[in-house]
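Note that this complex is displayed minus one protein chain, with the remaining chains in position.
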Amino acid sequence: MTFEPGQPVRARLHGAPGHTRLPRYVRGRPGTIHALRGRFRLADALARGQAVDPEPLYSVRFAARELWGDDAGDHDVYLDLFESYLESHVSELASEPSTQGDRERHHRACEGMS
Amino acid sequence: MSYVHDIGGLHGFGPVPGRDDELDFHAAWEARVFAIVRSLLHNGVFTWDEFRHAIERMAPADYFASGYYERWTEALERLCVEKGLITAEQRDDIRAAMEES
Partner (left out) sequence: MNDHQPTAPMARRVAALERALVDRGLITTEQVDDVEDTFGRRMGARNGARYVARAWVNPDFRRSLLDDATAVVRTHGYDLTGTTNRELPFLQLVAVENTETVHNLVVCTLCSCYPVSLLGPSPRWYRSFEYRSRAVREPRAVLAEFGVSLDPDTEIRVWDSNADCRYLVVPRRPAGTGHLSEDELAALITRDALIGAALVGHAQSDL
């Protein structure tokens, strides 16, 4: 699975013991691919002394509100995440909002894009 | 699953200290351990991620109680023992050197 700039993604949950460069505060959170940084060796494997091939590393943008809720502020946080840390994610924007709560979230998300 | 170092977004740490502190190092030994670690990395003795992992595995209370380059020293000793570069007895001797006067 490779990702393109603008594509919605979700950071994976992470249960394995050991070193990782996937911080806890983005795990399970939705973000957007900002850019491809290049191909690098997965830090988790390097820490175990494993020889692995390089994989894509992406700059991913997260809205503070997606990380910490509505009182988190209006800033964005960008992280560099290995492809192994990401899964594709269907944004709420992609589907028609159905409930009142969905419509409010949809409205907020659209405002955030302007 | 996280180790103690994964503190992004945590509350309760207070104002950022040392804003007027222009020094790179606060003692000669800090510059020395910085250079030792960089030399070992350059020589391929271990990777940054192995070294970071050694810092992360410190006991949580020790992690927060130690200064930055103390954590480096602690992690370097641990990693060297784990990789068989020094023996546990050598590490004990190294720590005993702290008590000499």
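Observations
Just so it is clear, A and B label the chains in written order, and each chain counts residues from 1 on its own.
Throughout what follows, contacts are C-beta pairs under 8 Å (C-beta built on N, C-alpha and C of every residue); 3 or more make two chains touch, one makes a residue touch a chain.
Nothing here was measured: the structure is a model prediction, and the numbers come from that model.
Interface residues of chain A with the unshown chain, by the touch rule above, are 21-23, 25, 37-38, 40, 43, 57, 59, 64, 67-68, 72-82.
Chain B residues in contact with the hidden partner, per the touch definition given at the top, are 5-11, 13-19, 21-29, 31-36, 38-43, 45, 52, 55, 64-68, 70, 73, 76-77, 80, 85-86, 90, 93-95, 97-100.
FYI, only the chains that are shown with their structure count from here on.
Between the Cα centres of chain A and chain B there is a gap of 30 Å.
Contact residues of chain B toward chain A in the complex are 1-2, 6, 8-9, 47-50, 52-53, 56. Across the complex, chain B is touched by residues 14-19, 21, 23-25, 43-44, 46-47, 49, 67-68 of chain A.
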